[in-house]
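Selected chains only, in their assembly positions.
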C-alpha cells in the first residue's frame, strides 16, 4: 500500500492542505446518487477499499462498497451493501449513513449511523468487502458518529460515539464505551465536551468523532468535527486531539484552533452548506503521512494531507 | 405556438434537463426588481404571456405581466398588475406572490398567494393580460400554492392547494377543493402527504402543487415541489405525480426520486439557497414535449425540458 | 321552554354571575368519560337537547347527544353520536370536539372541530337528536371554533371560525364565511383580531367564537373566548361583542374587559388549568335573560347567567 499523497503547496503554512483535484468523488459518480460524502476507506489487498455514503435521488441514505488502486480514483458499487446476519438475527435499518471502517485483529469492522427507531450505531464486519455481517447495534437510540479503535484496550473493544437526540441535534459531546465481545457495551465515559463560545467557538455547539484513532507515541491521535451554530445554521470544521493510550477518556491535548474549515466553494455550497466532515484517515507513521478523507457540504468527498509529526506538534502547541 | 425546446445533452440520462442558457430571467431584469422567480407562463396569441413574481428592492412581493415571442426571452412590464373588481368588491392584498396561470373555457385565470391577514389563495381572470379582474379569495388563511386544473371536473372548477401556517411553515400536504362558480369552494379532499423520511427524504417536510396539471391519457400529470428540512434549512426539489382523471384526490403514481434538485450555482446560491420551485409547464402532447419553468434560489427564473412520455414512464416505474 | 335561571347574588356587581351549584356536569357523569366540557345546548321539544364533548378514558374526543328537562340536569347518552351520510359521502373523523348547535329554518345544525388530517370544521344536521347526518367539512384544515349564525344573512348561511395551525395554536383571529348551500363556502372576511397586549392582555394571544350569535336590536351579540399567553401557559376568559346585523364582519362594539375569567377552583384546576370556554347560550329576549354554558378547565361543564340588556350596555360602555 502506498499512501495517497501530494506535497504541501508553496505559500501554504497550514498543518493540513487540500488535494488540488478536490473533490475526488462527485455527487453523481454512480447513476443513482444524489450525493456521495462522509465515507470511509482502508488499505485492502494491494490497494484500498471503502464504504461510501451514497444518498440516492429519493434522498434515501445507504452505504456502498468501493475499491481503488491509488486511494483517489474510486470504483463504487452501484448497489448498496446487502447485510447478512452477524452475531444476532437481522437488525432493522431504516437508513444507514456516515460509515467508518477499521481493521481489528482478523477482519474489517464497519460502524455507521443506523436507523432503528431513530439514529443509533450499527456494526458489521467483513473479510472481503463483498459479504457483510450485521451485528447488534451498539447502543440504544439516539446516537451518531460511532468510531471503533483499531486495537483492543485492556482486552476490550473500544468505541467513541456521540449521544444525540432524534432531530438536528443542537448539542453533543464525545464518549467512549467498551465491549468484551462487540455485543454488549458498557463502562461509558465522557471523553470531551463542547467548548465555551469564547474559548473556541467553532466547536462550541457540538463535536463528534471523525476518523479511526491513529496509534502514535503520544497516544491516540483523532480528527474530529466541531460545529458552531451561526445565525444562518451549523458550520462544521475539523480539529485534532490526542487521547491517552490506555485510558482514552483522558484527553492529553486538543486543538483550540481548527485544522480545516469550509473555505472552498465545494465545501461552502451544496446540499448542506459550510461542512467539512472527516470520516477516514489513511496514514503511515514511517512515512510521516496522513491522507484525510472528508465529506464536503454533505455533497461530495474530498481529501487533505498532512504530516503526522507536524499535526502532533500542532495539537500539543495549540492545546486548549 | 411553438414550445420552447432544447434537446437533451449528450451524456445526460436525466428525465428532465436544464436549459443551457439558464437562468432565462435575471434578478434585475426590470429596473425595480430585487429578484424575479416563481412565475407562470401560458401560450397567448402568437406567442406567450406570463405573470411574474418580481420582488422590488424594498422586497415587496408583487406580480407583473410579461410577454414573449419564443417563451425564453421575456419583456416584463415595469409596473405591477393593477386589479379591478371581479366577482365581488375589491379584495385586500398586502402582497402577491407565486402566481400560476391557466386558460379555462374562455379566459385566463391567475391564482397566487394573496396577503389577506396572512397568506391565502387569490384569484383573478384576464382576457388579454392587460385588464385583470380580482375575485373572492378561494380559502380562509393560511394557504399557499393554489393551482387550478385546466378543465372542470364533473362540472366544477378544481383547485389544488396547500394549507399552511402564517410563518415559514414546516409542514404541508396537497389538497383538492371544488367550486361551482369560482366563488364558493368545498368538497375538500386530501390528495397527497409528505413521505416518511426513510422512504423519500426530499419530500418529507412539506410538498406543494407546482404546475397546472397536464391532461394525459394516464391521468393528470403534475410537477410539484418537495422540501427536506436539513440542519441548514429547507431544500426544495421537483417531483411528478399522476392523479386520477375524474377523482383527482386519487394518486395513481408519485415519484420516489426527485426529477430535479438544486445542483447548479444559480439554484444553490441566492436570496434563499437550494431552491428549485416549478410554477409552469408549456407542453405539447403531440410533440411529446414539456418546457418547465422554475424559480431558482428565490432569485432568478430557469427552464428545464423533458419528454412527456418519458416522464409518465419514469413516474410509473419509480412510484412510491 | 323556560330558560334556566338564578338571580344575581347579593354583593355581586358582575355582568355575568355563576350558577351556585357549578359545575352542572362532572367529569365522570357517564361511565366512559374522562371529562365532559365545551358542550352545546338548545331548546328542544318541551325541554332541552344538547351535544356534549365527552373525552373517554383513552382521551379520545367525541360528541354525545343529551337531554334535559330544566337545562341544568342532563341525561347524556352513553354512546357517541353515529353519523350517517348527509350532503355527501361519509367524511372521515379522526376525532370530534367542541360542538355547537343551532336551529336554522327546519332543523338543528351541529358544527364541531373535526379531525380530517388535522382540525377543521365538521357540519351535521339532525331533526331529532337521534339521527345525525354529516355533511362536507366547511373548510380546509386547519380550523377550529366554527359557529353558525341562527339566520341566513342576505340569503346565505354564515359561519364564524378561527383559522389555526395543527398544534396548540399560539395565534388566532375570528373570520366569517358564507355559503349558499352548506356545501361550498366563500366570501371569507376577517371579523376581529387579537388585541395589543397593553390594550387588553386577556385577549392578546388568540380569540375564538363561542356561543351562537344572539339577534338583538343592537346587532348580533356574541360571547367569545380570549387567551393570554402567561409564562405558565394559556389562560382562557370570556368577552362579548356586537356585530353588525347585515355585515357581520363589522364589529360595532367589543369589550375591553373580560366578562368571566377563571377564578373558581373548578376553573383553575383540571386537565387544562385556567380555562373558561363558552359554547352555548340559552336566551330569552323577552325575559331579558341569558344562560351561558361553558367548559371549565377542560374538565367539567358550568353555567353563568346574565341580563341581555345589561350585557349589551356593558359591551357598549366598555368597548375597545
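Read from first to last, the chains carry the letters A, B and C; within each, the first residue is number 1.
We take it that a residue touches a chain if its C-beta (ideal position, glycine included) is under 8 Å from a C-beta of that chain, and two chains touch if they have at least 3 such contacts.
Computed from a prediction, not measured in an experiment: that's the story for all the values here.
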Problem set entry | Identical protein chains in the complete assembly, only 3 of which are shown | 6
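The rule we apply is simple: only the chains that are shown with their structure count from here on.
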Seminar exercise, completed: By C-alpha centres, the chain nearest the middle of everything shown is B
For this session: Report same or different for the chain A and chain B interface, where same means the shared residue numbers exceed half of all residue numbers found there.
Result: different
Exercise. At what distance in angstrom does the C-alpha mean of chain B lie from that of chain A?
Worked result: 41
Exercise. Per the centroid of Cα atoms for each chain, what is the distance between chain A and chain C, given in Å?
Worked result: 58
Exercise. Out of chain A, which residues touch more than one other chain, so two or more?
Worked result: none
Exercise. Of all residues in chain B, which touch chain C in the complex?
Worked result: 88, 116-118, 120, 136-143, 161, 163, 165-166, 171, 173, 175, 177-180, 183-188, 190, 193
For this session: Spell out the residues on chain B that touch chain A in their complex, using ranges where they run on.
Result: 13, 197-202, 228-233, 235, 256-258, 261, 263, 265, 268-269, 273-274
Exercise. In the complex formed with chain B, which residues of chain A make contact?
Worked result: 27, 31, 34, 55-61, 94-95, 115, 168, 232-234, 269-274, 298
